[in-house]
Each structure stands twice: as C-alpha cells, then as structure tokens.
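To start, I am sharing the structure in question, which I have written as structure tokens.
With one protein chain removed, the remaining protein chains of the complex are shown where they sit.
And then chain A:
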C-alpha cells in the first residue's frame, strides 16, 4: 500500500516534470537542434537511421549511455541495446525493454527511441528520474527483429511482414519464425503452428532463432538483477500480463493486475485512450513460447507486454502524426510500472523499518503512559 502510494506520488511528480519540460521547450527560442529533435521523434526511421541514432545517443551522453551488441540475427546483423544509467561501481538492478520483435509494428521502435530521449532529457532536472537512473540501469533494445524490420521497409508489399527472416526447413518454402513463440516457455504447446508458412510458426525447436536466443542469453545472465521486463508490440491498446499460456496463473497475478491497471490509468490520463489489462488468454488469445512468459518463468516479477495504438482504424500503419501522442501515453504507462518496480525494490526495506520503529516507539510510549 505504502509502496503504491509512493509510486503514485512519484508518478504525479514525473508527470508534472514531463509537462513542465514540454512547456519550457515550447517557449524557448528554437535552435536548429531542438527543431530537428522535435521532428525526429515524430517520424518512423529505418534500421540504418536507428543505428546512427544509437551512436548519437552514446556520443551526446557518454556518461550515462553505452551500447552492447548481444547477439546476431539470422542474416548476421547485430542486435544492439542501449544501456542507460548513472555509472556506479556497484552492481545495479535493471529494467529491460525491447521493441520491434514483430517487424510490422513500426510504432514500437519509435517508442523505444522516444523513451530513451525522454529519460535522457529529464534525468538531470527531474529528481525521480534521476533517482531511478542512479539506482537502475535501463537496457533498451530499439529493434530486436532487425532482419524482419529491414524487410518490412523494402517496399509496400513487404510492409506487413511479422516474423524473423530465417528460411523454412524440410521442404517448406516460406520464411520466418514468430519470435514471440520461439522462447523456452511451454514452447510449442498452445497458439502455435508447425507449418513454416503460418504466422505463428514457432520454429523447429525452442530458441531455434538467434534473436530469441540473444534475449534468453541476456536475461539468463542478468536474471538476478532485472526487476521488470517490458516488451512492446502493436496494435490493440492492451497491457498483457503473464501467462500467455492458458490455465496457468503467475504467482503474483494480483500484483501484476494492480500495477497494470495503474499503468492503464496513467495512459488514459494523457490523451484519454483506453487500454485493456489482462492475461492474453482472457483478453486476446492463448499462446505459449513468448518472451513475456519466459521472463516471468525465470523469476522476473514484473513482466508486461504493451500493445500500443490503435484499435484497428489504421492498425500497423499508424500515421506519423500519432507517433507523439502514442509515445507520450505509453511512456506514462511504462513509467508507472518502472516507478512501482523501483520503489518496491528501494523503498520497501526503509519503509518497513520506519513503520516498525514507529510502532515500537508508540507501543513503548503507551505502555509507559499506562504504568505511570
């Protein structure tokens, strides 16, 4: 309860900070850099632009941003994340976020870019963001399915590609595995197909795809430290909590629902958009082998799948003039989860000690008062 209270206060402070930040930008004299930056985050960017942008983030923020190549795609491209946080000599807790696991969901890499931009813009002036940057490292992968994303940029006929780009095997001539069915989490059980032409093709075996393997490898190495796992998709306006596999309940289901509903409220407060919260078997469809399920299964307590705008009017081809509002609301939702996660980890001990101390003092005072 106290943690949620602290989280809410943190969220309010953060929202005020974000809003005041925007206000300050609007009234400032426009430098060319600011104008460019403002326009940059309202457009979709291809893979080479995103790669260049990652380099730029490192160059401009060398004390808080580094990058890590943590795997290779089928077509031998680097899978890169940005690690963002105030440097520390001690081991730090982490937040994981990945975007672009499904190629056609272009709004999602745009959101990862926006998220990075926002925390870098605000961490020096916003005490809450600063505190979280001090205590946490953010591991953000703007595009996980690099091959698929590049393919979806090829021309209009490839725009709606979803899967990876590994070729089919055993005489099956279609391409691609659904990366979000390829994880070692009840792999191959539900909501999948063994037909390589199918959009839910789960691969020849769990982690047959190097992209899924790269994430698994990183999560495995960091599992003690990762507090929250966020994987970003579109479309549908939903927040999914584990498990995608039906008839199984996460041990902290109530907590996940509560935090998810809080995040949905934070999202709605920005532009009035409704995001439905629930397990995938309840609100979408059952499926196994997802990265979200894997994260929860290895012990990461807070594991969420975001399904961003819209609800079907444009679908995957969300207009660029909706990038900003979509990112703003998703940012509020993500920050709600991250703030909760952070405060639970870093305030829980202190809060309990304080509460216990006060209770003790009060009991002692009362007993001494009675004795007198």
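The rule is short, and it goes like this: a residue touches a chain if its C-beta (ideal position, glycine included) is under 8 Å from a C-beta of that chain, and two chains touch if they have at least 3 such contacts; residues count from 1.
Just so we're on the same page, contacts and distances are computed from a predicted model.
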Practice problem: Could you tell me which of "Transmembrane protein 50B", "Trafficking protein particle complex subunit 6B", "Dolichyl-phosphate-mannose--protein mannosyltransferase" or "Cystatin LXN-type domain-containing protein" is the UniProt name of the chain missing from the displayed complex? | Solution: "Cystatin LXN-type domain-containing protein"
Quiz prompt | Contacting the left-out chain in the complete assembly, out of A:139, A:187, A:229 or A:340 | solution = A:187
Practice problem: Check the options A:87, A:124 or A:314 and report the residue that touches the missing chain. | Solution: A:314
Self-check item: Residues in chain A touching the chain absent from view
Solution: 43-44, 106, 151, 153-154, 156-160, 162, 165, 170-176, 184-195, 197-200, 205-206, 236, 246, 250-252, 255, 274, 276-278, 281-286, 296-299, 301, 311-320, 322, 348-349, 352-353, 356-357, 359-360, 363-364
